[in-house]
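Complex shown without one protein chain; remaining protein chains in place.
Note that the chains are named A and B in the order they appear, and that numbering of residues resets to 1 at the start of each chain.
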Amino acid sequence: MKRRDFLRGVGAVGTASALSAPAFLTTVSRAAAQGTDIPVGLLFSLTGAVAVVESTLHDAALMAIEEINAAGGVHGRQLRPIIEDPASDPATYADRARRLMIRDKCVSVFGSYTSASRQAVLPVTEQRKNLYWYPTLYEGRECSLNVMYGGAVPNQQQDELIPWAIENFGPRFYMIGNNYVYPKEENNYCKTLLEKHGGEVVHEEYVPLGHSDFSSVINRIRAEEPDVIFATVVGDSDVAFARQYHAAELDPAKMPVISLTRSEVEVKAIGGEAAAGHFSSAPYFMGTQTPENERFVESYKSRYGADQVTHFVSEAAYFQVYQFKAALEKLDPANITPETIRDAAVGLTLNAPQGEVLIDENLHTHLWPKIGQWQANGQAEVMLESQNRVAPLPYAAYEGQRCTGEGLVQG
Amino acid sequence: MTTKLFYDLFALAVFAVVIVVGVPFLMGFDGFELNTFARYLALGIVSLALALSWGSAGLLNLGQAATFGMGSYAMAMHLKLKASGDALPDFMGWNNVPELPLIWIPFHSLGFTLLAGLLVPAFVGGLIAMFMFRARIAGVFVAIITLAFLVAFQLVVIEQQGITGGQNGLTGLAPLSLLGWSVDTYDVSFYYLVAGCLMAAITVGLYLTHSKFGLILRAIREDADRTRFFGYNVANYQTVIFCISAALAGWAGMLYTLVLEFASPTYMSVSFSLAIVIWCAVGGRDSVIAAAIGAIIVNLLEGRLSDVFVEGWNLMLGVIFVLVVMFIPRGLHGLIGDLWKALNNQSHKQRANEAEPKLQPQPVKSGQEK
């Protein structure tokens, strides 16, 4: 009977070594080098909680890649998308980013919606001097030389919004957000603007991510009677908030929710009726009237279904691929590395669906802020459109700090 | 030296050869592949830690991720301080924290950090264990209490943004320097550091399960009341194994931070904690080596499946897991044991050697009525 135990031990080890056979262990290397195509990584969650939004970013970016390939690629070379699913988990983002940047030798990776996932990818991006294209609006205060920021930073979303909101609805703001750095930073910046324009904060509160019962929040809003609900609630929390706000019959004409995060995706889930009358500030809405946008919306719908929507993050996910392509075109085909791509991208202008966007030397993007009011059909009507393209100031809330092409500069 | 111990040591030796020589050789001593593998090894330690409390003592700790997270944050705090130099860590500025919180100050010292990464989880694990086991809480209730603790603990970590970095965790860490050696996570030496830690953890686990202490734990698992009648203080034994398991989880957490270069509150999520249980169940909770191998195999499989089936890998993992629980409840370790037994019976049918006492007591089939 001793032998049984012997085999148990050996067997356990045996399995391990059998499974560690080279074919299984070392990867079916999809790494570059062999072909003439250009490997690019797509790192958007297709499963898990963030997949609701990230799958649309994935779709938009992939569509851009395939459009470029159909049109003949870059320098006659095809872009080869390498798709990974980080499953909404930061540790998995870090792991998959390593694969894309080190093993698959991607010259750029497109990915992420949440700040947490971007920061998980950051160490490997910077260490490997790769280039991470991040399409999402975010809280600013970051100045990496290895990230291309395609979304709005606080000054781009709020500079026009806050005075407009005070003028139209009143000075008393109720701040509600999810409990993490993005809402807190947006609110920090909002407070400096409120001070400047004579507004005030009547209440500021944060609910856990994924929070779904807003009864208490709505009771408080009812008691405080603010003029504006300034919302930085994200994802399905925002959907639940909007639906319960509507069910409680709070009137958008008197107490509108002005959101920095609500887009066509959320509105589709909220339902047009419950979303109608509230506002969002964003550089892009699906109804934006430019030839580029008509093309974008049309091909997106014909590809993924007529009921699909585009929104301000998927728009950026889309145009960033074209920015990437434009940068590649400026380069000598023999000298394509993440760093040369970055240097070529700085100063690039591109006719994006929202209008002509420009990549700043701080690697953020100059955008066209708009304020939209949601209608019962799920689309936004643009109430105010910025006259000028607005430059990104990731450190706007902090005097004496500036993000430049050399990185963060103090004083 | 008992025979069982001898064979376990033999298995350890073979495992060590595979990990120390085989794997690096197969991967051509490539820093990246080994970095990925180092992550699996670190997860192997936390799976092994669970096997100690679940396999040996029958205490299903669904809060293992909490103690793992404590270790992970301890290491991250040290590295964050190192990265920040004399300045305040950046996220504290974002949260309007004026000066370094008291709790952070001792983490300037590496020695303190390493101790804290082991002792803080052990202490917290001990508190929970005392709280539960003094009241003779057992079975499903242990699982529920530890689960509730995990949920609450994760909420606290996310809520205390000024101290913990909240949802984003601690990022932007400096590399560790250990006795003048700066740890490069993409270097072969780092892989050997993690592999060495895993071997050490297995050795500790084997020592415990083969000691008299381990025997008493198994007795408690099978029948706590009877063990109590023999005069053993059941609660104390359970508390001690809970502490050790927590400390090992903290150790794994420290390594995990080194591998991934950040600490995140998702390390303390319910789904991560249940994933640990899955690894342990797949490998086989009766053996610490098997539990570690279970973690390595599942993660390796996850890595490969997600490469080949981008859309459906989560589904496949779920199916595999349900099948494992249904058909091989004692994991690969149990499966191999059973196979060998079947083979053995075939070839030695005439030799009735059933007189031999079973070294591995079978789980008591408790029916509906208990």
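In this text, a contact is a pair of C-beta atoms (placed from the backbone, for glycine too) under 8 Å apart; a residue touches a chain by one contact, two chains touch by 3 or more.
Keep this in mind: contacts and distances are computed from a predicted model.
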Hidden subunit of the complex - UniProt protein name among "Chemotaxis protein CheA", "NADH dehydrogenase", "Aspartyl/glutamyl-tRNA(Asn/Gln) amidotransferase subunit B" or "Amino acid/amide ABC transporter membrane protein 1, HAAT family": "Amino acid/amide ABC transporter membrane protein 1, HAAT family"
Displayed chains contacted by the hidden chain, counting the whole assembly: A, B
Of B:Ala87, B:Ile105 or B:Ala148, the residue in touch with the unshown chain: B:Ala148
Contact residue for the chain not shown (choose from B:Ala235, B:Val277, B:Ala291 or B:Leu335): B:Val277
Contact residue for the chain not shown (choose from A:Ile102, A:Cys190 or A:Ile270): A:Ile270
Contacting the left-out chain in the complete assembly, out of B:Ala83, B:Ile137, B:Ala174 or B:Leu301: B:Ile137
Those residues of chain A which, in the complete complex, touch the missing chain: 46-49, 51-52, 55-56, 179, 205-208, 210-213, 215-220, 222-223, 235-237, 239-240, 243-244, 247-249, 265-266, 268-271, 273
Residues of chain B in contact with the chain not shown: 60, 131-132, 135, 137, 139-141, 143-145, 147-149, 151-152, 155-156, 158-159, 270-271, 274, 277-278, 281, 311-312, 314-315, 317-319, 321-322, 325-326, 329, 363, 365-370
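Note that in this section only the chains that are shown with their structure count from here on.
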Of chain A, residues touching chain B in the complex: 1-13, 15-17, 19-22, 24-28, 46-47, 83-85, 87, 89-91, 94-96, 98-99, 102-103, 115-116, 119-120, 122-124, 141, 179-181, 184-185, 208-209
Complex contacts: residues of chain B adjacent to chain A: 3-4, 7-8, 10-11, 14-15, 18, 22-23, 26-28, 32-33, 35-36, 39, 90-91, 94-95, 155, 158-159, 161, 166-169, 171-173, 186, 256, 260-262, 264, 266-267, 272, 283-284, 287, 289-290, 293, 296-297, 300, 303-304, 306-308, 310-311, 313-314, 332-333, 336-337, 339-341, 344, 353, 356, 359
